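The complex is shown incomplete by one protein chain, all other protein chains being positioned as in the whole.
When the chains are written out, they are named A, B, C and D in that same order, and each has its own residue count from 1.
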Amino acid sequence: MLYREAGDFKTSYRDDGQTFPIRLDRVAYYAVLIVAFLIVPFVINDYWANAVVVPFLIYAIAALGLNILTGYAGQVSLGTGGFMAVGAYAVYKLMTTFPEINIIIHILLAGGITAIVGVLFGLPSLRIKGFYLAVATLAAQFFLVWLFNKVPWFYNYSASGQITAPTRTVFGLAVTGPSTSAAAKYLICLLFVFILAWVARNLTRGTLGRKWMAIRDMDIAAEIIGVNPLSAKLSAFAVSSFFVGVSGALLFSVYLGAAEVGEAFGINKSFLVLFMIIIGGLGSIFGSFAGAAFMVLMPVVLKNLLVGQFGWATDLAAHFELMIVGALIVFFLIAEPHGLARLWALTKEKLRLWPFPH
Amino acid sequence: MLDAEDGETLLEVNNIEVIYNHVILVLKGVSLSVPKGGITALLGGNGAGKTTTLKAISNLLASERGEVTKGSILYRGEPVAARNPAALVSRGVIQVMEGRHCFEHLTVEENLLTGAYTRKDGGAAIRRDLEMVYDYFPRLRERRKSQAGYTSGGEQQMTAMGRALMSRPETILLDEPSMGLAPQLVEQIFQIVKAVNEGEGVTFLLAEQNTNVALRYAHYGYILENGRIVMDGPAAALRENPDVKEFYLGMSDEGRKSFRNVRSYRRRKRWLA
Amino acid sequence: MDQLVFAAEVFMNGLMTGVMYALVALGFVLIFKASGVFNYAQGVLALFAALTLVGIQQGQVPFAHLINSIFGTHLEYFGWTVPVVLAILLAGAVMVLLAFLVEKLVLQHLVGQEPIILFMATIGLAYFLEGLGDVMWGADIKNLDVGLPQGISESIESVSANWFGYGFFIDRLDIWAAIIAALLVTALVAFAQYTKQGRAMRAVADDHQAALSVGISLRFIWVMVWSIAGFVALVAGIMWGTKSGVQFSLSLIALKALPVLMLGGFTSIPGAIAGGLIIGVGEKMFEFFIGPMIGGATENWFAYVLALLFLVFRPQGLFGERIIERV
Amino acid sequence: DLVVPNLSYRTGAYGANGTQYADGFNDYFTLLNERDGGIGGEKIQVPECETAYNTEKGVECYEATKDSGALVYNPLSTGITYQLIPKVSVDKKVLYTPGYGRTSAKNGTVFEWIFNAPANYWDGASVAIKYLLDENGGDLNGKKIALVYHNSAYGKEPIRTLQVLAEKHGFTLTQLPVDAPGQEQKSQWLQIRRDRPDYVIMWGWGVMNQAAIQEAANIRFPMENFIGIWWSGSEVDVKPVGAQANGYKALTFHGVGTDYPVYDDLQEYVIEPGKASQGGEHVGSVLYSRGMYAALVISEAIRKAQELAGTPEIDPEQLRDGFEQLDITPERLTELGLPDFGPEIKMTCDNHGGSGMSRMQQWDAKAGKWNLITEFTEPDQDVLKPLITEDSEAYAKEAGVTPRDC
Partner (left out) sequence: MNTQTDIAIADRQLGGTLMELRNITLRFGGVEAIKNISFDIREGEIRAIIGPNGAGKSSMLNVISGFYVPQEGEVWFRGERRGPVKPYEVARLGIARTFQNIALFDGMSVLDNIMTGRLHRMKAGFLSQALWWGPAEREEIENRAQVERIIDFLEIQNIRKTPVGRLPYGLKKRVELARALAAEPQLLLLDEPMAGMNVEEKEDMSRFVLDVNDEFGTTIALIEHDMGVVMDLSDRVVVMDYGRKIGDGSPDEVRNNQEVIDAYLGVAHD
């Protein structure tokens, strides 16, 4: 009976509203933070950083963003890839136009620019709902990709239309460009993830979050009890796009280093991030992380297992990888339609009752 | 009226336990039996588990992530768990779900026709029954071409009832048939229940909050509280029970209590310690 | 005058392309109508159907590559070929089997879940089928030939040359696609609107639980609908496979079907056709006349933007069911 | 051992093309291992890693293999190449991208670690125009040429060169982008049908090639006037179209078919013993030959490096030197069992791209094979040189690279 809330009384509304009401959770949370900030940077190597951890962190931001829009505000979007591209191209233009300004500011500005674009494409959500909206957001996806592909100004007139991130430093440490160390990449992403996750948590537990959820659960009723659907939906689009923009900026500048819009920010990205939040759990911060971890790690693990351990031919392994990922998605949905986060919560609920079954 | 004692038992629920989501225990050992040709009422407060019991009987719990973890439910001696919900309808058990559950995008008439989905006795018979339902609920005849999603709450309730009648069932499980209906219609619905019960020998198990009417029409009643049966007996006997009178019928010693006086006192049910 | 004639030609070709899109969109509509499931896997289904058809037709050994790499054998072909009609029937049977398995292994366990969850499940399914198709039949490009004619229709060319002084280009394959699509749509509309199963299908889409409670067997309806959708996918696979070979990219035509769906309405069979025609004509005209001015390759986004504009005025698409907004 | 990872793709939209290339690449190294016991007595390991033509997976593959002593990468994807260019420069690995990747990487002073001999996209564009000049008696004035291209970095590569050439030779260039995957090209081809260009040049990949050739056949565009870059000229592109594809032309920078002595050895040491990659299904196809050719160039560079370093166990830096002093003469090719298979490849410190020669091949649908119809032709270096200098310098500036002195 280690894990329980009995005896863990709250005496103020502030205590009651905190993120981790149960002491054990709180301890675990701080432990994770300490490990992430103080230990991992010293042990991480290129492979772990570039193949696993950095993409995981960056996708976690995108997933948080989409989760705000889809999971909290109920507006299904398939434009994530396009919005990430906005972030990426914005940061590229900023980096190359104002090289003297700190990259962190550029990344935040890129998020801001994406937020504006997001609001523009969010306008139809006032009329269009559900899957219709999902498909409509594809218009953003395809249009944005086309735009960045067609207008040479966006890629500084380079011959092939590729953009390449120049080296930029934070406190003298390179965080973009080829000579960036694994630890620097990791730390800058971690910093953004940490702050943004915290912001996401704050927003979703407060007034704005309630407006979003009200709109999600029943938009008409929400309107009748006083939620302005216009501001609620557009603020969701704005915040979500900000997150997605930041993740696009990081993906391009810190992780990939070079990108071509159709390839790096194609429709597959949109789907990938959507998968993350559904698998992880809609309307859950933890779920965004779990989903991102699942979708980033699973293929790597499977590949290493099938090719590295069992020595399968790479193509057979790749085909089986698809089959296994597909089967796992279905399996998890059947086991718990509300995602890994709910699965986790249920486990905890059981733990809390333990040793009694209910 | 049929005497519940010597009739054959159609449905038997033995000591079932239901758990939602693997953790929430809702029914804690409920047993009841429904005699053929009878009207059995399942009474009890909010969240007592009436709906859950009915869903367990028609095997609809799975889609709510609930499951029967103990006990058994037998319909004509056969466990219902072995059959899927659709097969149960073919066997003659149909449920009118709480909250209407009309098919919003279908018209009222199409809704009624889906009720006849399992029937094999041909179009003419189905049309005849459709007329019968319209006779029971004239309001539906007027609204037959409207999409069910746009009809009023009461109209939807009638549609749901009519849809069940269209399947020519042997047993109807009715979940809160009177909810949201105007008083004369409540009376009318129970009249219909009675007529169908007597005329066609259809067995009813109804969950009701409106204890007053339910006990007037039912033969036998069970009172469910907190996932347990706390009382049962012939309807007439229950009606006379002082506790039932007080808590379920809202009668004080001098007749009906006024809702205005409720503020002054409040007694708790003994059996809920 | 010249511009007008070209416009007419582009218009006609747009219509024809639209029909090809509509063929894919139809499969989506069917499944959406019957289960409220937005079937992401429809494109992969078409690919899988086409792969299966070619495999059967050419007498390929299924899972040859897998078997070979496990047992060190060199299997590839059985050495026979199967006549077209029989191959189509067999491929159809495989699709029915697939529908059965999908119901059994996936849908059945997700009764009553929200649409987005079911959508996600079909994504899992898409992944799975994509891998399975490759393992079963190999990832190389295959030629599909069921005897459909291809290439310019000379009669139309000469007739129009007589009339307008410019021979129109219409692909004979497209003409066939149009005929087949018309037949399919008529049959499907009749089915959905006027039969008991069709009604049951729509009921299921509205409310799974209620459908169960009136004795509609979800299992049967779903197997039926997925079988039909599988068959439609086979038809789409045949048309597109004949056009550009059977290979992975075939699954991506689903993306061309989405704006069609949106515009026509997710729940309307005639809407799929109407949407297809509008999108086909719209994107071709735009690409042809406006495209060169803004750098071309507009087709992908134009279809979506067109559909989006449409939706702003009619949020349920052209023929979609009205979205019920009540409290 | 010498490690040469094979970042291949056998799944996804371009899997059918990638498979054949990867097989050729693997098989040639297997041949060296089996027949010669490797290079200079060192066995070659070719760990394969699936990228699915996806840049992120490409990065993952690169990272997963780079610490295992990998010498050189050949990802067969322009996108992944762009991704790896900055990385290999820091990690000091060689990137060999024959016929694809970043054209201006030819400039070895800026791109120290990248090699793209024997030919790059701009070479290809120039050779194609040269061929047309030859056909037209040296004059393309007033001719109309349409470029049908994959709407991506890859497809856009030749535009700048073609524009300069158009100015120089007086032809007009129409650009017709096709979005990936490219199954639906009706508007592009209706436009071609209306505008009646004299020639169509194509920069396509995957299903786009085949769809284009099919559409060309449908509108009865003369196949002889339809020229593809080398990535649009393999069997998978023409076979599905059938007889109508007869006469279609494409560039190539290596020979095709199995009429080379090396195939006897391949048969004996690789295919017969069952060591062929994927059962040897694609031996002799265009893409297979290209994969094999890439392996050949790499192995020759290794040999050279070993020679220079005086040790069989070389590191990437030594391999770079090997590449920079590589000289594959026609005699050497004959020795290797591939007489006249490719142009002479001679690289230097500042020229990482070789001569840029390529030749034209034409599809014979009846025989089901490609025939070489020209000799190796040199591109118009006068035009290309300044372009390459310009682009590579722009890159140097942007990425903060100081060009080396050679």
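Note that in this section a residue touches a chain if its C-beta (ideal position, glycine included) is under 8 Å from a C-beta of that chain, and two chains touch if they have at least 3 such contacts.
Being a predicted model, the structure only gives us computed values, none of them experimental.
**Student:** Have a look at A:P41, A:G112, A:G130 or A:P229 and name the one touching the chain we're not showing.
**Tutor:** A:P229
**Student:** Using the definition of touch stated at the top, determine which of A:R127, A:K150 or A:R210 touches the missing chain.
**Tutor:** A:R210
**Student:** Suppose we count only contacts with the excluded chain; which residues of chain A make the list?
**Tutor:** Chain A touches the chain not shown through residues 12-14, 17, 199, 202-203, 205-208, 210-211, 213-214, 216-218, 220-229, 235, 283.
**Student:** Residue by residue, what part of chain B touches the chain that was omitted?
**Tutor:** 20, 24, 43-48, 51, 98-99, 139, 143, 146, 150-155, 157-158, 176, 179-187, 209-212, 247-250, 256-263
Convention: only the chains that are shown with their structure count from here on.
**Student:** Please tell me the distance, in whole Å, between the geometric centres of chain A and chain C computed from their C-alpha atoms.
**Tutor:** That gives a centre separation of 32 Å.
**Student:** Mind pulling the chain B residues that touch 2 or more other chains?
**Tutor:** Residue numbers touching two or more other chains: none in chain B.
**Student:** In chain C, what residues contact two or more other chains?
**Tutor:** Within chain C, the residues that touch at least two other chains are 65, 134, 139, 295, 297, 300, 326.
**Student:** Please list each pair of chains that are touching.
**Tutor:** A-B, A-C, A-D, B-C, C-D
**Student:** Write out the stretch or stretches of chain C touching chain A in their complex.
**Tutor:** 38, 65-66, 69, 105-106, 109-110, 113-117, 119-121, 123-132, 134-135, 139, 255, 258-259, 261-262, 266, 294-295, 297-298, 300-301, 304-305, 307-308, 311-312, 315-317, 323, 325-327
**Student:** Which residues of chain C touch chain D in their complex?
**Tutor:** On the chain C side, the touching residues are 6, 9-10, 13, 17, 65, 68, 72, 74, 134, 139-141, 143, 150-152, 169, 171, 240, 243-245, 247-250, 252-253, 256, 283-284, 287-288, 291-292, 295-297, 299-300.
**Student:** Quick one: which bits of chain A touch chain D in the complex? Just the residue numbers, please.
**Tutor:** Going by the criterion above, the answer is residues 46-47, 50-51, 55, 96, 149, 156, 158-162, 164, 166-167, 177-179, 255-260, 262-264, 268, 299-300, 303, 307, 313-315, 317-319, 322.
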